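Only one protein chain is missing from this complex, and each of the others stays in its spot.
The chains carry the letters A and B, assigned in the order they are written, with residues numbered from 1 in each.
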Amino acid sequence: MTDTMFYRGLLLTLPGVGQVFGAEMPLNMTQGVTEISQQVYDLHMTIFYICCVIGLVVFGAMFWSIIHHRKAKGVQPAQFHESTRVELLWTAIPVVILIGMAIPATKTLLAMEDTTKADVTILITGSQWKWHYKYLEYPVEFYSLLATPAKQISNKLPKTENYLLEVDRPLVIPTGKKVRFLTTSDDVIHSWWVPAFAVKKDANPGFINESWAKVEQPGIYRGQCAELCGKDHGFMPVVVVAKTPEQFDSWIAEQAEQQAKAKAAEQAIAALQMSMDEAMSLGQQVYQGYCAACHQPSGEGLKGVFPALKGSKMSIEPAGRQAHIDIVLNGKAGTAMQAFGKQLGLKELAAVITYERNAWGNSTGDLVQAADIQAAKNGQKE
Amino acid sequence: MASTNHRPLLIRLLFSVIVMFGFGFALVPLYDVFCEITGINGKTRNEVAGIERAVPDKQRTITVQFLARPDKGMPWVFEPEVTRLEVHPGQISLVHYQAQNPTGSAMVAQAVPSVSPGTAALYFNKMECFCFNQQRLDGGAALAMPLQFYVDPALPADIELITLAYTLYDVTQRDPIQPVTQTE
Partner (left out) sequence: MSIVTSGHHADEHHHSAPPAGFKRWLYTTNHKDIGTMYLLFALAMFFIGGAMAMVIRAELFQPGLQLVDPNFFNQMTTVHGLIMVFGAVMPAFTGLANWLIPMMIGAPDMALPRMNNWSFWILPFAFSILLMSLFMEGGGPAFGWTFYAPLSTTYSNDSTALFVFSVHIMGISSIMGAINVIVTIFNMRAPGMKWMKMPLFVWTWLITAFLLIAVMPVLAGVVTMVLTDKYFGTSFFDAAGGGDPVLFQHIFWFFGHPEVYIMILPAFGIISSIVPTFARKPLFGYASMVYATSSIALLSFLVWAHHMFTTGMPVFAELFFMYCTMLIAVPTGVKVFNWVATMWRGAMTFEIPMMFAIAFIVLFTIGGFSGLMLAITPADFQYHDTYFVVAHFHYVLVTGAVFSIIAAAYYWLPKWTGYMYNETLARWHFWCSLISVNVLFFPMHFVGLAGMPRRIPDYALQFADFNALISIGGFAFGLSQLLFLLVVYKCVQGGEKASAQVWEGAEGLEWQLSSPPPYHSFTTPPEVK
């Protein structure tokens, strides 16, 4: 940390200064934008006020005692030390208070867990370290990754407004409709949380969980993963854009069209040949965006955790080429290595594998083409 | 003071420790039993359902939603033939899931079901399911895998939609799980 950064940080601790550099932080839970989130907020405040009152009474009695019942004042200590009546009273009264709290709590919980009659259903899959959204009623699905540039995180660039709370492709939902979320995971337990909806549900691998929200107000709502899921647990935000039903319909139609076109284009791309320069340039880009987080920009990986690609047997031996394509396409079960075949296009995959086989002195001269990737996907060995 | 014999109490306490250690392990099957009775984790019964409760209730319609997810690292293509089906409770339906092994070598897969809402799992009666057994496919081969089921008429009144998701795992390396046999 440089001197300037240290003093800047110190400056930030002065009250008020933070507002110049960062957004103001609310002191209380959000009331949110759904009926449920409002109920949750109200419940939170009710319990809080009750605790305040109890605190005032108990601490009040205690501090009164501290002030008045002190030896320095010359008082003689009383010797009473039990009273069944008092014990019963201060057991019964809290029970009554608790019952009073439990009733609205039960009501709100029952309302929250009623997932029937949904209009839209979205399958949310968490994985290390991003979300995947799939609309069950529409042919639209995509990954949603943190969009904050790495240089902001490593303090080489100033941080922008939605630092760590921005993604490349947010989830889009219609307002005024009941949206049902099915959450699951591809690897470890994650948790999908949007405070504005009061929705937080764990994403368990191999199982699906249900939750729902009906958002009345259009807007952008940000949340984060809420279950420790490894290294980048703090770097997989949730962004939901709520649009009016008309806007949502046109967005969805647009997305469906784009995805259909992209699929068709993949076939065309399969036929295209790239030059080595093109492949290396695109490959480096893809590498920085998708691979460098674990395998490092230097290709050296992290000893014991993420294997090196620089100088590795698989990357430099001709016999390793098939395995190399296979592992990038299909991932490696039981490890953090994901199946990028589902996330990247044929051209990107060909380019990044070419890059890995030639960068950092690997220099195999291998040039992998989109058609090779297509063939591997179809199960034909080279 | 005569020294008390600590041994009886000591033995009882050591015994309690051993019992509690066993209890920790007993929680595993206990959890399964509890889930089977209450359906709380959305696991369907891993047994073939009998036909006696399959009496159609035409007054009620339930929507069943079918999802398919190959596990990360599982290269198979895995999709339901239909994504939604309207059924009456008690009505026997047959659907298929398409599976294709695009790789060059034979592989073995295991489908693991999960139902939401969890409590509906108890009422999802499978007469035949590809999830009861492991599925083997040669390289390049494809298969339509059957699921024959009915929704139990005793399904609670407040449930109208059941989502059934299968996750497909590559178990080629594992010890095979025992296939499910017909119940009495």
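Quick note on the criterion: a contact is a pair of C-beta atoms (placed from the backbone, for glycine too) under 8 Å apart; a residue touches a chain by one contact, two chains touch by 3 or more.
Remember, predicted model here, so these are calculated numbers, not experimental data.
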Of the chains that are displayed, which are in contact with the missing one across the whole complex? A, B
Among the options A:T34, A:N209 or A:N362, which residue touches the chain absent from this view? A:N209
Residue among A:P245, A:G334 or A:G365 touching the omitted chain: A:G334
Of A:I220, A:A260 or A:V305, the residue that touches the missing chain is A:V305
Those residues of chain B which, in the complete complex, touch the missing chain: 1, 4, 6, 9-10, 13-14, 16-18, 20-21, 23-25, 27-28, 31, 35, 38-43, 46, 71, 110, 112, 117-119, 167, 169, 171, 174-175, 177
What chain A residues would touch the chain not displayed? 1, 5, 9, 12-13, 15, 18, 21-30, 39-40, 43-44, 47-48, 51, 54-55, 58-59, 61-62, 65-66, 69-72, 75-83, 86-87, 90-91, 94-95, 98, 101-102, 105-106, 108-110, 112-113, 128, 152-155, 159, 161-165, 187-189, 191, 193, 195, 198-202, 204-207, 209-210, 223-235, 302-305, 334-336
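We adopt the following convention: only the chains that are shown with their structure count from here on.
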How many angstrom between the C-alpha centroids of chain B and chain A? 28
Looking at the complex, which residues from chain A come into contact with chain B? 114-118, 121, 123, 125, 127, 136, 182, 184, 186-187, 205-210, 329-334, 337-339, 341, 377-381
In the complex, chain B residues that touch chain A: 41-42, 65, 67, 69, 71-75, 83, 101-104, 112, 114-117, 139-140, 158-161, 163, 165, 167, 169-170
